[in-house]
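Everything below concerns the one structure shown next.
Note that one protein chain is taken out, while the other chains of the complex remain in position.
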Amino acid sequence: MQRRHFLQTGSALGTVGLVSACANLGGHAPKVVVIGGGYAGATAAKYIRMWSNYGIQVSLVEPNPSFISCPISNLVIGGSKTIEDITTPYDNLVKRHGVQLVRDRVLSIDSDKRLVKLAGGAELPYDRLIVSPGVDFMWETLPGMNKPGAQDQVLHAWKAGAQTVALRRQLEAMPDGGVFAMSIPLAPYRCPPGPYERACQVADYFSKAKPKSKVLILDANDDVTSKGPLFKKAWTERYKGIVEYRNKHNVTDVDVAGKTLKFEFNDDVKANVLNVIPAMRAGEIAVKSGLATANQRWCEVDFLTFESKAAKNVHVLGDSIQIAPGMPKSGHMANQHGKTCAAAVVALLSDHPVNTLPIYNNTCYSFVSAQEVVHVASVHRYDAAQKTMLTVPGSGGVSAAANALEGHYALAWARNIWADTLA
Amino acid sequence: MKLPLTLLTAWALSGLAHAQTPDALQVRSWAASCANCHGTQGQAQPGMVALAGVPKELIVQKMQDYKTGRLPATVMQQLAKGYSDEQIVAIAGYFAAQKK
Partner (left out) sequence: MFIRRRTLLQNATVQSLLWSAGVWSRPAQAALPVFESKTLAQVVKALGAKSLAASADVRLSTLDYAENGAAVPVDIATKLPGVERIALFVEKNPTPLIAVFQISDAVDTALTVHTKMAQTSDVVAVVILSDGRAFFAKKEVKVVLGSCGTTSEISEVVDSKRPTEPTRIRAQLQGESALVRMRMAHEMESGQRKNAAGKLVPAWHIDQVTISLNGKPVLSADWGPGVSKNPYLQLTLKKAKPGDKLTVVWHDNKAVSRTDDMLLV
């Protein structure tokens, strides 16, 4: 019997073996397709395999050859890490957990037929679909950035990879005395403390290599959106004279050739290196599939299962979702979504009850220099009355001050979360 | 096609022999949220304390010390306060049963 066969097979057998065995027995294993191999998708893929004792088939559709982490990528920009340090291949997901990795992009989702259509032409059927495409930028809000070549000259580096290295190169090429201007969109955006960490990393680099240079932060928000006092202390104490923070500066256009930022109500700013982080929304495939029902930008989900409120049998994870109160768009959180959803999907595919009390946490580390770190932590627990995740009263908090001990913990966190997600 | 209940139950029984509660899978999910720092199933990468195979009473004691502030910490005291005493005991039991 097919079922007993799964149990006896045990772990780490490739899907090929299971499929052929199933074919012999005339049945088929449940199929899950995961769109996007980031912190959420890769974790979900691994844990569905593990927690179904390798009985559920998982296909992971991901266009990039390797996983490159946004967390720690600011240190590549700062110069204390390399792009290789933050790159992990998908090999272990395939070899150790039998995930079928599909190097492709998704063209469309047919939720009636339960089919995912790939750009390369193939179609993947699914019993359950997980959509975790991260974020995509709202380029329509910055007309100048749609001109030919604009996006190659003015970088966001808000998706780790080639742009991370390219931004570092732009900073290396900048003359001493130059200005690095970084714009931050109105929240919500991926990784609230990220831009402020980047400002610290660039300031750290400038303080060592180009001390007459300046870091200008142009923030659309009323104030620093995360760990404000800790970042401001770093800017005024460690990077005195280098970092300038300007709030309520909402970028409305970019003159790429003129290296100038234009604002809703403020005077233009010209700089040597522009880093424009545009307003963002859920990844394109989620938006065009009708899943982004919140402000037409984010995907509403059931927090017990992460099932989309807009489509049955489709789950959305990670930065793409409409958050619960106090829930950050972080890699750590996306990984937690992956595990919560994996448990729910395995339960749903086996007629087992879904956990009625998810509890998980977030810890975000920000490097204010190459060694010293500040963190913010929170614990989130499902509230049945409000049908959402709420932060647990009395829990969570931030660092008292930046310190090197947490710098060690931050790097250990990275090693462990990369292993939890991909190994 | 759905996996049968027997498959999941068999797995649960094999992995959690000493923690046979109706919410065994729930505890497994709670414990999984520690993996980001402490490794999948508590098997940590270098630089972080492993939890797999650590005696249950030790984990409970440490978590209580973090929760009450008896043991200074950077982040564990903030996280420990997010879990009830019963949840801590259950999660500790899960890790104690994991292979090192």
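Here the chain labels run A and B in written order, and each chain numbers its own residues starting at 1.
As a convention for this text, a contact is a pair of C-beta atoms (placed from the backbone, for glycine too) under 8 Å apart; a residue touches a chain by one contact, two chains touch by 3 or more.
Source: prediction; values computed, not measured.
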In the full complex, displayed partners of the excluded chain: A
Contact with the hidden chain (one of A:Ser111, A:Ser350, A:Ser378 or A:Asn416): A:Ser378
Option from A:Ala187, A:Ala310, A:Leu357 or A:Ala370 whose C-beta touches the chain left out: A:Ala187
Which of A:Thr88, A:Ser289, A:Ser330 or A:Thr421 contacts the chain that the document leaves out: A:Ser330
Hidden-chain contact residue, picked from the options A:Leu155, A:Val224 or A:Val301: A:Val224
Where the unshown chain meets subunit A, residue by residue: 186-188, 192-193, 222-229, 248, 264-266, 293-295, 298, 322-330, 362, 364, 376, 378, 388, 398
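Basically, only the chains that are shown with their structure count from here on.
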Separation of subunit A from subunit B, taking each centre as the mean of its C-alpha atoms, in whole Å: 25
Sites on subunit A touched by subunit B in the complex: 3, 6-7, 27-30, 47, 51-53, 55-56, 127, 332, 335-336, 339-340, 343, 346-347, 349-352, 355-361, 363, 375, 377-381, 392, 394-397, 399, 403, 405-406, 408-409, 411-413, 415-417, 419-420, 423
Residues of subunit B that touch subunit A when the two form their complex: 1-8, 10-11, 25-26, 28-30, 32-33, 35-40, 44-48, 74-75, 78-83, 87
